[in-house]
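Got a structure for you, written out below as structure tokens; questions coming shortly.
What you see is the complex with one protein chain gone and the rest in place.
Moving on to chain A:
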Amino acid sequence: MDTSRIRNFSIIAHIDHGKSTLADRILEITGLINPRDMREQYLDRMDLERERGITIKAQTVRIPYKAADGKDYILNLIDTPGHVDFSYEVSRSLAACEGALLVVDATQGVEAQTLANVFLALDNDLEIIPVLNKIDLPSADPEAVKKEIEEAIGLPCGDAVSVSAKTGINVAAVLEQIIVKIPPPAGKAEAPLRALIVDSWYDSYQGVVVLFRVMEGTITHGQRIRMMYNNAEFEVIRLGAFSPGPKDFPSFGPGEAGFFCANIKTLTEARVGDTVTNAVNPATEPLPGFKEVKPMVFCGLYPVDAAEYEILKSALEKLRLNDAAFTYEPETSQALGFGFRCGFLGLLHMEIIQERLEREFGANLIATAPSVIYKVETLSGAIIPVDNPSKLPKTQEIAALYEPFARLEIHTPNEYVGGVFKLCEEKRGIQKDVRYLTATRVVITYELPFAEIVYDFFDRLKSSTRGYASLDYEIMDYRASDLVKLDILINGDPVDALAVIVHRENSYKFGRALALKLKRVIPRQLFEVIIQAAIGTKVIARERNSPIGKNVIAKCYGGDITRKRKLLEKQKEGKKRMKRMGNVELPQEAFLAALKATED
């Protein structure tokens, strides 16, 4: 097809700034979806995404559009995941586009992640069209936000469109700007095929479904193709595009986007960012930008009931089929029994997977507090990665400890600058930059240990800026740190799943806070509970929950028996979510107490 009639674009927006709603309106206005069939956030396939308002997997949709110039065009909306954990996936989606709509809530202004994604888009030479959303709201101030975009990004906003994605005002004008401003794709049809993998997922009927954008050459139904990362070859057995439902096509040329199936069994054979080429007469160079994504955050996942181990295992297998960034391997905890050490891109990714396990697979889980990967240099000079605090070698075997550092960018209204500084300093941050975007909006840059972000950073930032700040981070490097392992003992026995690695300077304060937090989250029970925090053999904090002294049903005669039995059954059922350790019962919250230890 004539590339001059193709426009490929994505939408960049902060969560809740209206990306999905704008996409919904575009699908409606172009007539692709009958308003009768419309449902909110049409492009988000999974329940979880619709509920949380986050797009996790990328989507492409092929939209035929008759423009004001009277010509027929094909618009490919290449939707991106919208969270800091998925910045690599976002960069690949953007690389498949020539332009992007920058959607900013006119009542809120620019947020950190938006800015990060805009810079990713600029890196990919995308044409950016600013769109100010929610102008139907009385608090909208599009002029001020335009000024902010100009100052923060240096993007002229003279042609910015003010819309209401909710009511549909001006959305048609956005479509016209896409035609006029975004350049058509380049790329020769006769060159060897080079198609960029934007996303892939596992479908139990078709195997792996690959979303792609042809950069050069042609992909045809029945063609033998090769993945350039691992040279695996496949035959295209289905080729099509979502419009909005899947439609088959015989071939796609440069600039077109769609999906194919090729009997691919695992996602690792169709990695995001990889290049698809011909098996015969292949391209010599892959497209730039491929990266192997690695999990950064780890936690233990254990079945509450040991009998559910197999259920959890097969649930993890299924999830892994659809999520190449997620890893798991068996691990054993003295406290929790048999389970898995799981790796995630970041905290949101972790939460999503935990939620999905509980919801889709019905697995009752205990999750341990997340950890980053530390690097241990032993006396013999070996470097060992440690993703589980309880696996840290003994102090006398350690020559040095290294932890990952991240570069953190926080956008905040100026009145909260003091609070952000305080938080970052407390979290061992090193201030790098403070920049005023406007008189009232500030970008603060810090370098700080990634572990501090993984802990309660998000919640703390939210509360110290009343939710007005946003942040973005990227992992930089490993640096030597004076770290120690903090053990938690329950009734004298160390509980491996509760161990944490902390900076020596904070260790006493943290140990006391954690012991106190555990006292609060572990309910009083039949037996006494003594909680101790220790570094090495030295106990630095001790808390105690006395046993409950009275809990008895006073009367139980003929008419009471059913009710009392049911009450007891309910109480017993409630206990199933508790993990028993010796004579003590620990609730799930105990294993996450480290995350909330310093919150109050």
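Definition applied: a residue touches a chain if its C-beta (ideal position, glycine included) is under 8 Å from a C-beta of that chain, and two chains touch if they have at least 3 such contacts; residues count from 1.
Quick note on the criterion: contacts and distances are computed from a predicted model.
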Per UniProt record, name of the chain withheld from view ["Nickel import system ATP-binding protein NikD", "Heme chaperone HemW", "Thiamine biosynthesis protein ThiS" or "Electron transfer flavoprotein subunit alpha/FixB family protein"]: "Heme chaperone HemW"
Option touching the unshown chain, where A:Gly70, A:Gly467 or A:Gly549 are the choices: A:Gly549
Those residues of chain A which, in the complete complex, touch the missing chain: 525-527, 547-559, 561-562, 564-565, 568-569, 571-572, 575, 583
